[in-house]
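The structure is given below, and queries will be raised subsequently.
What follows is subunit A.
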Amino acid sequence: MNTSSKNTDSVVATADSPVLRIENLYVQLPLGSERRYAVEGVSYDLAPKEILCVVGESGSGKSLTARAVMGLLPAPHVQYEKGQIVFQGEDLTKVSEARMRQVRGGEISMIFQEPMTALNPVMRIGEQIDEVIRFHASQPRKLRRQLALQLLEDVQLPDPSRIMSAYPHELSGGQRQRAMIAMALALEPKVLIADEPTTALDVTTQAQILRLIKELQAKHDTGVLFITHDFGVVADIADRVAVMQHGKIVEIGSVDKVLNHPEHPYTQALTDAVPSLIPRMAKEVVSAPILEVRNLVKTYRSGGGWFGLGKPVKEVNACDSVNVVLNDAETLGIVGESGSGKSTLARCIVRLLSTDAGEIIYRGQDLCALDRSSMRPYRSKIQMVFQDPYASLNPRATVGRIITEGPVILGESKSEAQSRAREMLELVGLDARAFERYPHEFSGGQRQRIGLARALALQPEVLVADEPVSALDVSIQAQVLDLLADIRDRLQLSMVFITHDLRVAAQVCDRIAVMRLGQVVEQGPTAQLFDNAQHPYTQELLDAVPGREWSRLRALS
Partner candidate 1 sequence: MRSRLYSRPERPTSIVVKRALSSVCLAVGLIASTQALSQTAGGTMVMIAQPEPPSLAPYLSTSGPIGLVAPKIYNGLLDYDLDLNTVPELAESYTVSDDGLTVTFALREGVKWHDGEPFTSADVQFSIMDVLKQFHPRGPNSFREVSSIDTPDELTAVFNLDAPAPYMMRAFSAYESPIVPRHLLEGEDIRASDLANNPVGTGPFKFVEWKKGQYIRLDKNEDYWKEGLPLLDRIVARIIPDASTRTAAMESGEVHYGAFGAIPNIDVVRMRESDDIGVTTDGYAMINPMALIEMNTTKAPFDNPVMRQAISMAIDRQFLIDNIWFGYGKPATSAMTSNFEPLGLYSATPEFYPESPDVDAANALLDEAGITADAEGTRASAVVDLIPYGEDWRRAGEYMKQALADIGVDLELRYEDVPTWLKRIYADYDFELNVNYFYQLPDPVIGVQRHYGTDQIRQGTPFVNSTRYSNSDIDELLAAGAIEVDPTARGEIYAQIQAILGEELPVVNLFEMEFLTVYNEKLKDHTVSAMGAYHSFDRAYIEE
Partner candidate 2 sequence: MSFWRRFCRNRSAVVGLIILAIVVLIAASAHLLFPEDPFKLVGQSMSPPGENGFLFGSDTLGRDVAAGMAHGARVSLLIGLIATTVAVSLGVLLGAFAGYFGGWVDDVLMRVTEMFQTIPSFIFAILIVAIMKPSINSVIIAIAVVSWPAVARLVRGEFLAMRNREFVQACHIIGMSDWRIMVREILPNCLSPIIVTGSLMVATAILIESGLAFLGLGDPNIISWGFQIGAGRTVLRSAWWVCTFPGIAIMLTVLAINLVGEGLNDAMNPRLRERT
């Protein structure tokens, strides 16, 4: 539970001078990009003991500003042009590289988004922490080791000495992020820059990391520059907020002012686009089940000896006797953290993966029993939309071919398929001219629409959506969700919606099943699940949703 949300009258930046002041900063983009500047005339201050959140969609320049402070701009393409970055009276844009190296990691330190790749895979955690200390404060080895152990304890990592000698791949995502934080706070820096540190983490881990950052910030009085695109996180952690769009700051102020009384229309649009946590009204009429999953079991075997004869080394139970029901024209949400088996379940339903046991009954027919040819009539009935807009479309095929391929294979004539495709493009809100163009000419949101058009071209009765919006910016996310809802109602589609984001689930799903380690721990109508969750894990998930309190208050006003 987050103890107390930042109340509205948070401490305004104290009178003493800001620890970091950015004044009229300009950062150039390489020639030929959409706009000239990545960062255009940005100015903001960071007071000691304050958490300033910089929020904005991808491409808004929020993280480039932070990297400019550290002097880590990706050299040839993106260059600092003009402006000041004053840190404790010293303009970092003018200092020597040697001085800059003293600042980095010593006085200003930074943590990054991808814990999986942010640590050197072939070096022990202990060495990587020791490196920072040794470089900035020459202390004898024994002292450095003690400090490192202490740091690991501060970030609440279990058994620090084991962690010291462990390699990055032996730790979980959350643990690695904690190690990163330990490394960053090793020399009591004045400023900590956190560039989307929790975006790649599960919602429960994210909550813990946010809490940790707040505690450490309070304890060490560090100024934290927190970069994120998630308004829920802003609500939970920020003292002050700056909103950025296309390289410019559109609004800056206390968290209460910006989140609850935004002045700039762009901020308003963003805050409105964040799905509220109010569960959807359950469907009145309970219709007959169209798709039933009974006791589904799916295990992954890895290893295995010569020609597969040897005994398997590792066995992971992705789905452990899952039972869910999808009623006609209803949306069933499957919610869970990474590794819960929700994607595997989805892939089993569309027969991408063979199952070990259990049945998938579609209108009375068990699909698992069907072989390739007898599966043919059912192929068009269940279709799927994927998560990553950039990987779900064949870069070398035109949009037209992508959409028409399915119908043509299932027997429709070319002309008929093409007219259907143009019809689908209209349905998903893209103009017909997209037919001849290639995927790389479209934005993320548009690509998801093309993926949707491809699925709908086969006139399916069931649509399986595997995290369709989690890779999108919040404003685009809202549009796509609206489109989905509209299409679902218009075509009376029943949908299986997989997501890790409870906000999205609340907005879209009629009923929700919560999965954990391959098992469905709880399922029921959305409203009932949100108001009084039965299973402790469901409750834990609900509490971990960032900005839960903010959304609750917002809903009341």
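Basically, contacts are C-beta pairs under 8 Å (C-beta built on N, C-alpha and C of every residue); 3 or more make two chains touch, one makes a residue touch a chain; residues count from 1.
How were these candidates chosen? In short, all candidates are chains of the complex that A comes from, given by their letters.
Values in this document were obtained by computation on a predicted structure and should not be read as measured data.
Asks: Quick one: in this complex, who touches subunit A among 1 or 2?
Replies: In this complex, the candidate that touches subunit A is number 2.
Asks: Give the list of subunit A residues in touch with candidate 2 in this complex.
Replies: 306-308, 347, 350-352, 375-376, 379-380, 382-384, 386-388, 390-397, 402, 405-406, 409-410, 440, 451, 454, 458
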